[in-house]
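With one protein chain withheld, the remaining protein chains of the complex are depicted in position.
Presenting subunit A:
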Amino acid sequence: MGRMLNALSQRDLELGPARDVEPTGHFRVAKDDNGVVWMVLDRTDKRVNTIDRPVLEELAGHIERFEKERPAAIVIRSGKAAGFAAGADINQFVGASTAEIKAALDQGHQVLDRLAALPCRTIAVVHGHCLGAGLELALACDRRIAVSDASLGFPEVMLGLHPGLGGTFRAPSIADPVEAMTMMLTGRAMPAKRARSIGLVDAVVEERHVAAAVEAAFYGDLRKKSPSLQARAMGYKPGRQFAARQMRKKTAEKARQENYPAPFKLIDLWEEHGGNPRAMQRAEIDSFAELIETETSKNLVRVFFLREKMKGLKDGSSGVKHLHVVGAGAMGGEIAAWAAGQGFKVTLGDIKLEPIGGAVKKAAKMLEKVLKDPLKVRDALDRLIPDPDGLGISHADLVIEAVPEKIELKHKIYAAIEPQLKEGALLATNTSALPLADLAAGLKDPSRFVGLHFFNPVSRMQLVEIVSHDRISSETARRATAFAAEISRLPAPVGSAPGFLVNRALTPYMAEALVLLDEGIPKERIDLRAEEFGMPMGPIELTDQVGLDIALDVATSLRERLGENTLPPAPDWLTKMVEEKRLGRKTGRGLYDYDDEGKPKKIAPEALPDNSKDDPDMIDRLILPMLNAVVACIDEGVITDEEIVDGAMIFGTGFAPYRGGPVHYARQRGIDGIVQRMKDLAAKHGPRFEPHPGWERLKG
């Protein structure tokens, strides 16, 4: 943004008569000449509006006054640039008793019911984020005007909950019921235009027309969309029963009911009470209070805070404006494209032009999917500059090397790059296998060298391991961590040990799956068990996804470095498959065969032969070695903060989020039990199950 627009943008937000009034608490309230009251929510204690008890209590006080004063109309909007409101304050639920939660919910519902019952017209104007309780507040108004940048949604399901401040009954009665349900079930936010088309908001306008739109709403020119025939059918139970069946089916494709009960409870709620708002309101409060007590919800709230904690590792700015990536292979290309999409100027170097072309092609596809807006895609691609001559190196504030894992090659590249680096520039490696100390050997200034270990695909895997080494400066580690956060990824600082955290933990999981496969257990069954446990992808499919060549490489090198007893040897047939270039998903054939869309061809579990092999120990054989590796990492100081460990495993491997992370899971399950179980497995299957001594220390 240029200087002029930047200076003028302060003027943009339309606050009506409340523009210049002093705040009273979290609201700024003023009445215009027509008797229309503008209430501007502008929390004094936060940069983003959240809806919590103090805000609701304050709102109640204003409503009480309006009940007497009877203004011509009431406009509610936010004074924050970021948006209307980000939802309820999750902190208020942590550690609260069921009775307290229920009381708080009852009180909140009363406030919104009173707002809804005001005789004057109430108009919510929403911009930016309008989520959860924020959206529920807007839904309690008579009319909703969305500014075109608004993004509306109910993210509660991500926390193992459903809306709890009236959303479950207000949203389906205001918007198209099936669409409203889908919105609450998926937790996905929708843009303003889409919200208009499903009836969730009544108008979409640019910020500059907010005052005119409010006037139109006031004079009744802003009409509500009349519900469709299908929507009306949802007022009747048979209609809802039919729709609910579809919803259950779709939801089950994404989440298991036993692991994630909230969406299924929401469907039950709606199916039963959908035609009766009062009954549904009652049921919503009860159901919400029950859900918030579930382990799933507690763990998902934990995951939310883990994410916040990882984001919070950012301390100051990275100072990076220009990123140079060396190597336009799969990872280098992805990192470059992602950073360009996040607003950074990126030069992408490679010795050959063709891989750069391939990277640009993939970048275009990914950015179209992620950014959607064609102008943003164009700008991001303009920022992603093919750089076969490495011109960007001397301009870059950060150079990330992402070339094949050959130490001589990397040394050669560093020797060429280092003299070109500008003062204060960082040099990073995306290595997943090589020790950083070895890589740093030969650098003139190893203090600016750091590992930035991204995961594939960067656009979906949020974790970045920030790998340190003996000679790294704290400033380098700080800036690298900040950079990861600035590109909307989650940093986890780790030491330079074999496989760092994530690969070290995942490799035993995948390796054991191959042993199980060797024992004659169908691969579909192995994957299914892992998915039932809550892993996003079974280990066999994951091995295909990673690539058999890479999986073999990583497993072999880890086994060499960590000792033969830590991992089972890679089966001979795996080496043979790699030689035959059956490398997994990327070649269309691996442990599974793949269809044209890259989906594995699996036999349905119920279609597996009745006499096919199984092992009741299977899930522990898969999961416990993973936990053992995690414990080893903590014990060896690869990563020390248990919460960051859990976050890293969830955001780097997809470790069952509803279990709250591997360490949390181990503690919940009981460390003694796990240790005993591992000893039993070791006796049966070999020393790779021997519990790491770190378990004892973990008990504290």
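The rule is simple: a residue touches a chain if its C-beta (ideal position, glycine included) is under 8 Å from a C-beta of that chain, and two chains touch if they have at least 3 such contacts; residues count from 1.
In the analysis below, contacts and distances are computed from a predicted model.
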According to its UniProt record, the missing chain among "Oxidoreductase", "Pimeloyl-CoA dehydrogenase large subunit", "Acetyl-CoA C-acetyltransferase" or "Branched-chain amino acid ABC transporter substrate-binding protein" is "Acetyl-CoA C-acetyltransferase"
Touching the hidden chain in the complete assembly: which of A:30, A:48, A:90 or A:364 does that? A:364
From the list A:356, A:517 or A:551, pick the residue that touches the absent chain. A:356
Which is it among A:217, A:381 or A:698 that touches the chain not included here? A:381
Among A:114, A:282 or A:395, which one is in touch with the chain left out? A:395
Looking at the full complex, which residue from A:186, A:347 or A:566 touches the chain that isn't shown here? A:347
Contact with the hidden chain only, please: which subunit A residues? 2-5, 345, 347, 353-354, 356-362, 364, 378-379, 381-383, 385-389, 391-392, 395
